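Every protein chain of the complex appears in place save one, which is left out.
== subunit A ==
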Amino acid sequence: MGGLSPAEWEVLLLSLKVSGVAIAAVLPLAFALAWMLARWRFPGKVLLDAVVHLPLVLPPVVTGWLLLLTFGTNAPLGHFLVRTVGITFLFRWTGAALAAAVMALPLMVRAMRLSLETVDRRLESAARTLGAGPLRTFLTVTLPLATPGIMAALVLGLARSVGEFGATITFASNIPGETQTLPLAIYSALQLPGSEWQVARLAGLSVLLSVGALMLSEWLARRSGHGKGGHVL
């Protein structure tokens, strides 16, 4: 079945760019939220937890609409971002990345929170008695022990963002070369009569991508698993 056509390459690379940027940008935020939810006690924690999880339970089209309301050019925040940083989201690949990030966030927070909650805090206090301050304790004990969970979060987030459809098409629209990621391209192809072969090729591509991501995560988990082996999911 030969190589990919230029159009398919474009879709694939755009998908990778959108998901990669989305996950890289949202990772620190997701970790901070996971940390707060796992370790802190503060008023409004239940509310924060609910807000973080909204994209998981809302219909994606509603999330996309809420993004429109928040980041559209006429919305205060969208307007502000255009004027200060010069970033627009509407009809741009950055918008697809934002939608993908928002949709991936709850899954990533959940996975990381879970792994942070399973880190044995008695080991952290042992590190403290051995002379390590809080930051060193975090870097040498907490973070390494939470790494498999962080890897799991990355994979889940990537899988979710590569597959993102509803919020993206609502918020960033379906523009070839700009916001048309793999699922949107498949959707568009499905609308054309006689394009079964094209649909099959794109679908195969997304299967390959998912399997590749899974294998990569297993490999990373094995490398960072400190001989404990094991699965990240």
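Convention: contacts are C-beta pairs under 8 Å (C-beta built on N, C-alpha and C of every residue); 3 or more make two chains touch, one makes a residue touch a chain; residues count from 1.
In this text, contacts and distances are computed from a predicted model.
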Fill in: Protein name as given in UniProt for the chain not displayed, "ATP-binding cassette domain-containing protein", "ATP synthase subunit a", "FUSC family protein" or "Succinate dehydrogenase / fumarate reductase cytochrome b subunit"
"ATP-binding cassette domain-containing protein"
Worksheet entry | Touch with the omitted chain, as defined above, among A:P28, A:G131 or A:G194 | A:G131
Response to the item:
Which of A:A7, A:L29, A:L48 or A:L145 touches the missing chain? It is A:L145
Worksheet item: Out of A:A32, A:L123, A:L192 or A:M215, which is the one that touches the chain we can't see?
Response: A:L123
Worksheet item: Which subunit A residues would touch the chain omitted from the figure, given the whole complex?
Response: 120, 122-123, 125-133, 136, 140-141, 144-145, 226-228
